[in-house]
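One protein chain omitted, others in place.
This part shows subunit A:
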């Protein structure tokens, strides 16, 4: 494909095997070819087959096949039909089919991407990619011209990962748009984009994006191996890929990040991660990812380091609050009343006085109600949206307390937990602790603080054992590499981040020159 020299197609043997019939080599007869074709793709209404015969002038017979809606009609008309029909040479009686084919390919078509194929199976996928097939009578080879152009969503602001300061564009459903956004950010010949087609029926385009020399070869090898091993009929969203390739299949913790933001992906790629863009979804993947990656937001690097560090600490605290607060409340109020300040205990006791449910049931009731509300808020048509907040705030916040169903403190606990959950920048890890929270609550209700601590230990051991494409999940904290802690719990000033986090990547560790802290030089200008 001349237009995109970087685009390679290293492999697709695995999933092509299961295509239904044996490959059909093109027949010299155009009629036969068209019949086989129509047999293969049926009489779908969006498939346009046009035959041109020009008996008076030439024996040349050709057929155009394209799929309406996948092609740009202007390009088909002006780039394919018009030049072909208007070129005088083709109307000559004496031109042979082979010469005509060469002429069309090299001189006539004003289109960048023109491919050849001599079996139907080679040509069909192109048809579905928006190419226009050109078949000539008497030739056993067909041509495909890139006329693709379908309706796309324009580039919008990311809906789930917004920032105050920073680029406002997000990936779209189009793979090519995605790769172009990355190219615009990483103008280096080292940027590699490998493309795969995964899914026997969906033939979804999956692009592996990385920086040669910065991404670890081992990780790349492993990702390629896992991508190639996927044997499924459909890939409709990046989570399909994520679940097929991520480590630790049953862990509640995500080991692959997803992002809607090209800048976040560029940042990850620059640190040695490998990006995976999937056609049909604006959510791209970044791997390998450690636990701490999920607490880094791209905005951390777009505002001053001090406030970024502060916000990052807040996120870690929010993580623990979101996971532990209801459990701690249950544990303390049912087992460890002596730990509370007396005034608080009396106040809690006063609130619990009329509440009919034990603390666990109360907490479960409220947490589940919140999750129901949250889910309803997602599914609800936008016009009814405000109703949810009214119901949520009034019914849960106030009426439940006044009716004596739950205590006011529990409402505070649940709402603080819920709000904390939204502080975490990555929805993936926020969702994982949503579930852990419930386990924690049950354990707190049976074993108290002792149980909470034990379960935290279990979680910690589990996380320490996790790997994301060979990278320890808790690195660089466990195993501890103090040098690489500069961007984990706090973010140091950019000029101090001279090295890339070695835990993830291959050879090239230096990011920038040293000693770049701005200092006045010579005399003051004023």
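We adopt the following convention: a contact is a pair of C-beta atoms (placed from the backbone, for glycine too) under 8 Å apart; a residue touches a chain by one contact, two chains touch by 3 or more; residues count from 1.
Everything that follows uses one rule, which is that contacts and distances are computed from a predicted model.
Visitor: When one chain of this assembly is omitted, its UniProt record names it as which of these: "ABC transporter ATP-binding protein", "Stage III sporulation protein AB", "Spore germination protein KC" or "Cytochrome c oxidase subunit 3"?
Guide: Per the UniProt record, that chain is "Spore germination protein KC".
Visitor: Looking at A:158, A:178, A:392 or A:451, which residue reaches the missing chain?
Guide: A:451
Visitor: I'm checking contacts with the chain that's been left out. Which of A:72, A:239 or A:347 qualifies?
Guide: That would be A:347, which touches the missing chain.
Visitor: Looking at A:401, A:459 or A:499, which makes contact with the chain not pictured?
Guide: In the full complex, the listed residue that touches the missing chain is A:401.
Visitor: Hey, which of A:319, A:335, A:370 or A:473 is the one touching the hidden chain?
Guide: Result: among the candidates, A:335 touches the missing chain.
Visitor: Could you tell me which of A:36, A:122, A:141 or A:355 touches the chain that is not displayed?
Guide: A:355
Visitor: If the missing chain were put back, which residues of subunit A would it touch?
Guide: Touching the chain left out of view, subunit A contributes residues 333-335, 337-338, 342-355, 358-359, 401-402, 404, 407-408, 442-443, 445-448, 451.
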